[in-house]
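Shown next, in structure tokens, is the structure this report addresses.
Apart from one protein chain that is not included, each protein chain of the complex appears where it belongs.
For reference, chains read A and B in written order, and residue numbers begin at 1 within each chain.
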Amino acid sequence: MKVLVSSQGRTLDAPLDPRFGRASCFLLVDTETLDYSVVENTQNLHLPQGAGIQAGKTAAAAGAEAVLTGHCGPKAFDVLQAAGITVVVGASGRVIDAVQHYKNGRLKKAASPNVEGHWV
Amino acid sequence: MILSVASGKGGTGKTTVSVNLAATAPMPVRLLDCDVEEPNAHLFIQTEEVRRSPKKVFIPKVDAEKCTLCGQCEAICRFSALVTIGQKLLTFPEMCHACLGCLRICPEGAILHGERLLGEVIQAKWGRHELIWGELRVGEAMSPPLIEAVQGAAVADRPLILDAPPGTSCPMIAAVRDSDFILLVTEPTPFGLNDLRLAVDTARHLSIPCGIVLNRAEPGNTLIQEYARKESIPLLMEIPYRRSYAEAYSRGERLTDKDPELKKAFEQLWRDLEKKLHSLSERRLP
Partner (left out) sequence: MKELVLLSGKGGTGKTSLTAAFAHILSSRILVDADVDAANLHLITPHSVEIEEPFSGGILPVLNPENCTDCGLCREVCAFLAIADTHPPRIDPVRCEGCGVCAAFCPSKAIRLEPRISGVWFHSRTEKGPLLHARLGIAEENSGKLVTLLRKRARALAEKEPCPVILVDGPPGIGCPVIASMTGADLVLMVTEPTLSGRHDMLRLADLCTKMGIPACITLNKWDLNPEMTESMGREAAARGLFLLSPIPFDPEVARAMTLGKSLTEVSTGPASQAIRRIWREVEDLLGGTIPASHAMKPFPMTEGKAEDSCF
């Protein structure tokens, strides 16, 4: 399956970015082959707010089935849920570690957002 | 006549000045506390509550039956309050600025009028005067529409005294922009002077005449007097720095009730203001 991981860098060795909406970038990783591609977290800079919402749309457009990140606010959570994407929060370490942990069942699906919405 | 009491910096004595000014008014006045984030004037006034009315603003409500997911509402909304995702149109009411763009653009009539509570407007009687204030709901970010609701609740059949929120950005502008005169309250410190400058620039930007009330004045400290002279802004009143004033304030007491001299000073301020406003209105005639 394809998972989208918030990342601070552009390789599987990069540290995971705990932020979802304001993540440096995303890696779309195939959990079987570990093939991956970089998905830019392009925010529409002319929009004054709603980074989490935009990132949620990015995840849906990339065709991710699950999102692995550190924190996810309520708005991003709503968007991901509406898109039928599994949300996993509390992931840390390197991107590759998060993917392995998820495969091994050590990271569980979140039932609700785990941080308050970030303002603006 | 609309008289605003404002300052760039918080805690300089806006509420003290507005409340005491209203209390010493020679005619019935209406005091509007426009600091809806932290309204305080009512703490210094024995009031009889007349009416409490909720202030709501528009938020989009989606009729899923009619929605074709065309995405036009999402495209027009600059505040990310509507998002189409999969087979759904999601709304984020707390992002909405109530511009009504979605409602107007929707070709299917699928966006309906929803409501979000901003806060409450409270009207109260206070002897021959009236006090109106707003209370922003905790967690709500958008104060200007509530400030406008406070102003909207007031009829201009008598002088309005407007206690403005601190600062020089949207909430303060929303409060003072229709005033005839702005009283700028400051204190003789570098912070006070810095923020007074910003407030004076704001008044000039809005082309509203202003005067200064110096609070916590200390003998020998002429920081504000020098600035006022240089900028040719009238220094209308000085309230001396006394610990007893600070103590009375902490108990919610009005200074003019405690100190007859200060009461006289406020009465004099009224006479000066009336003269000023009179000459202003004459100047405005063709």
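Keep in mind that, in the parts below, a residue touches a chain if its C-beta (ideal position, glycine included) is under 8 Å from a C-beta of that chain, and two chains touch if they have at least 3 such contacts.
These figures come from a predicted structure and were not determined experimentally.
When the full complex is taken into account, the listed residue touching the unshown chain is B:Asp195, out of B:Glu74, B:Asp180 or B:Asp195. One of B:Ser143, B:Ser179 or B:Thr256 touches the chain omitted from the figure, and that residue is B:Ser143.
From the set B:Met27, B:Val50, B:Ala64 or B:Cys170, the residue in touch with the chain omitted from the display is B:Cys170, counting the whole complex. For the chain left out of this panel, the touching residue among B:Lys66, B:Lys125 or B:His205 is B:His205. In the full complex, chain B touches the omitted chain through residues 8-12, 15, 35, 37-38, 40, 43-44, 58, 76, 78-79, 97-101, 104-105, 136, 138-143, 165-173, 177, 189-191, 194-195, 198, 201-202, 205-206, 221, 243, 246-247, 249-252.
Definition applied: only the chains that are shown with their structure count from here on.
Residues 78-80, 83, 85-86, 88, 90, 92, 94-95, 141 of chain B are the ones that touch chain A when the two sit in their complex.
Touching chain B in their complex are the following residues of chain A: 46-50, 53-54, 56-57, 60, 75, 78-79, 82-84, 117, 119.
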